[in-house]
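Omission of a single protein chain aside, the complex is shown with its protein chains in their original locations.
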Amino acid sequence: MGNGYRKSLNIRFHLDPRTKLLLLILFSVVVMIDVTDGPAYIVRAIMTYIPVVLVCLEGKPHVGARFTVLFILATWLMEITQENIGGIAGMLILFLCYMITQFAPTMIMVWYCISTTKISEFMAAMNRMRLPQGLAISIAVMMRFFPTLSEEYRSIRDAMRMRGIAFGGGKVTKMIEYRLVPLLFSCISIGDELSAAAVTRGLGTPVKRTNVCEIGFHSKDYVVIAVTLVLSILYIYLSV
Amino acid sequence: MIEIKNVTFHYSGLDQAGLSDFNLSVTDGECILLCGASGCGKTTVTRLINGLIPHFFKGELTGDVCVNGLDIKQQELYNLAGIVGSVFQNPRSQFFSVDTDGEVVFGPENIGLPKPEILTRKKQVVQELNLNDLLGRSLFDLSGGEKQKIACASVAALLPDIIILDEPSSNLDWAAIRDLRDAMQLWKSQGKTIIISEHRLWYLKDIIDRAVYMEKGRIVNEWTRQEFSQLTEKELKSYELRPVTLEERYIRQFSNVSKSGNENPADQRNLETGIDGDDLLCLTDFYFTYTPRKYLFVKKKLTPEDEEICDLRIPHLQIEKGKIVGVIGDNGSGKSTFLRCLCGLEKTCIGTVEVSGRTYHGRQLTKICYMVMQDVNHQLFTNSVLSEVLLSMEHPDEKAAEKILESLDLDEYKEKHPMALSGGQKHG
Partner (left out) sequence: MNEKKLKARDFITIGIFTAILWVVQMVIMYLGFLSPFVVAGYAVLIPIVTGIPMMLYYARIEKFGMLTITSIIVAILLFIFGMGFLGAPVCIAAGVIADLIAKSGKYKSWKKTVISCGVFNLWVSASYLPLILTADSYKQSLIESGFDASFADTLFTLVTPATYPIIILLCFVCGIIGAFIGKAVVRKNFEKAGIV
């Protein structure tokens, strides 16, 4: 997640954060109902490509392409396994492919939403929807913290490799401990420093927060919402 | 106007030194340097003024702290936001947004200023601090110096009367420090009060009005600007302070070296030293980039042909065995990248190292190298110094481990927690 996030602030196809939220909700409904063939499956496959198209519009076609290949590979492998491989091994492969086709669309959607939303836009959207500011701050910190976590994790992993303890001497508990404990240490210190910096700049002032950035629905928001909504309704209609 | 009267402070739960019977008064527009060894209480003083003590860091506080006529103890932190601005040590952890624009206006947005006012302030700050190139970028992409600049801008946008800087130069190179100094000079000319706690002294000697030297939570000495810049090397050493002028001299020297062309003189010399091959480490083909060509599944290994996109380009380098080699250069010149590749941490680097006839590459390099990294907290995994040493030995042997600690003067700390040691001790 981290790497894509870091390079991705050149936002070209600007959607309102609320549009993204709506897309997430619609997608979660689609993930909840699972269908494996028939016309509903085709609708589902088309819907899967909505986030892919959005990602491509953001100027990251290689991410979209990677996902497409993965998705097709998983579907194809599933077919092959169904016909040729039996037993436990076959079942495990089948399960893996099944999970990928089930969850990958949501994952890429979530990745898209997080990586293209600025914190200030998000705060503005939460404000517009009259959600409590505390919740907005918590979620905003979370969004900001994912890339930090992956950065921290990477340097811990490097340090472990240098020390030759990447596998914790073969013990699972040690493997978890050596990763989690230093990670928590740096999270705590980063958290404290972040809080100090934020409160000295007035975060939490009991006045209405101003939002400088412009958010609002434009024609492209309506198009994306309309397409997704129609497909979702069609999908629910076909699968029930 | 800042008035600190008879303040004694102890951090609760920590034996970390606080302040004892501390007095300081600062007039408007003054620029004060707080100096002294680590743990002398410099940072604690800055926290008193920006209100983090007692509102954020809990502890026992007696005495009075008064800023612009406000009693800090009675104020909520957010009321101080428009009066006292703080720039902290670590540029990585002090930004709240992920984009630079959002970060600059973060403060004014919080205190609910009207939108046109915020935009005017943003424009003004951007112009004053020369930030046009940095706007519209991801904060995760910026260098430490650039992040620190944004932090300064974000603080300045609140138009505080008092600006506090807590070791702001710790992670910066000299060019970034110069920018920082320019920012401070600007604030000074605007009549802001500046309080800076710092180890590096050379860049401050022309800005400060007064230097305060602290030891164990007390003020031991005070100098005016003139007295301060006239301190001899010997006097500074007796206070365990860093040189006021020396560093600057070195910086001039080295900046000339880097200007003298792309060829690295040290590299050339090594190639000519005809030392026996056995005593040399030969490094070949160290190419690496952080921005590889877009790829689908597998990152392509980098070859010399990719030179133009590479951040690291070292076709050949020889190092004598058993020597200590310093790699120097500006922030972002590739020092760390080189070391990371040398240790085999970057998979796409095809560099090889030849030692006494054997060639190592990729993963094998991690076995023959060790790197002490900048952020020590990531490298310590256990709960006592002794077990930390035992962990990295192939055949754990307590006797040998104790010997290592003894040689590093760490044996008295062997049961302590590694994270509880000071920065310097952690590096051991």
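As written, the chains take the letters A and B, and residue 1 is the first residue of each chain.
We take it that contacts are C-beta pairs under 8 Å (C-beta built on N, C-alpha and C of every residue); 3 or more make two chains touch, one makes a residue touch a chain.
Note that this is a predicted model, so its numbers are computed, not measured.
Peer 1: Considering the complete complex, identify which of A:42, A:65 or A:141 is in touch with the unshown chain.
Peer 2: A:141
Peer 1: So one chain is hidden, and I want to know which residue out of A:181, A:213 or A:234 touches that hidden chain in the complete assembly.
Peer 2: The missing chain is touched by A:181.
Peer 1: Could you list which residues of subunit A touch the chain missing from the display?
Peer 2: Residue positions of subunit A that touch the missing chain: 24-25, 27-28, 31-32, 34-37, 78, 81-82, 86, 91-92, 94-96, 98-100, 102-103, 106, 110, 134-135, 137-142, 144-146, 149, 176-177, 180-181, 183-185, 187-188, 190-191, 194-195, 198-199, 203-204.
To be clear about the criterion, only the chains that are shown with their structure count from here on.
Peer 1: Distance from the CA centroid of subunit A to that of subunit B, rounded to the nearest Å?
Peer 2: 32
Peer 1: In the complex of these two chains, what residues of subunit A are touching subunit B?
Peer 2: 5-9, 62, 65-66, 69, 118-120, 140-141, 143-144, 147-148, 151-152, 155-156, 158-165, 177-178, 181-182, 185-186, 189-190, 193-213
Peer 1: Report the residues of subunit B in contact with subunit A in the complex, numbered from low to high.
Peer 2: Subunit B reaches subunit A through residues 50-52, 55-56, 77-78, 80-82, 84-86, 88, 90, 92-99, 101-102, 105-115, 118-119, 122, 136-138, 140-141, 151, 154-155, 158, 294-297, 340, 343, 345, 366-367, 369-371, 373, 375, 377-381, 391-392, 419.
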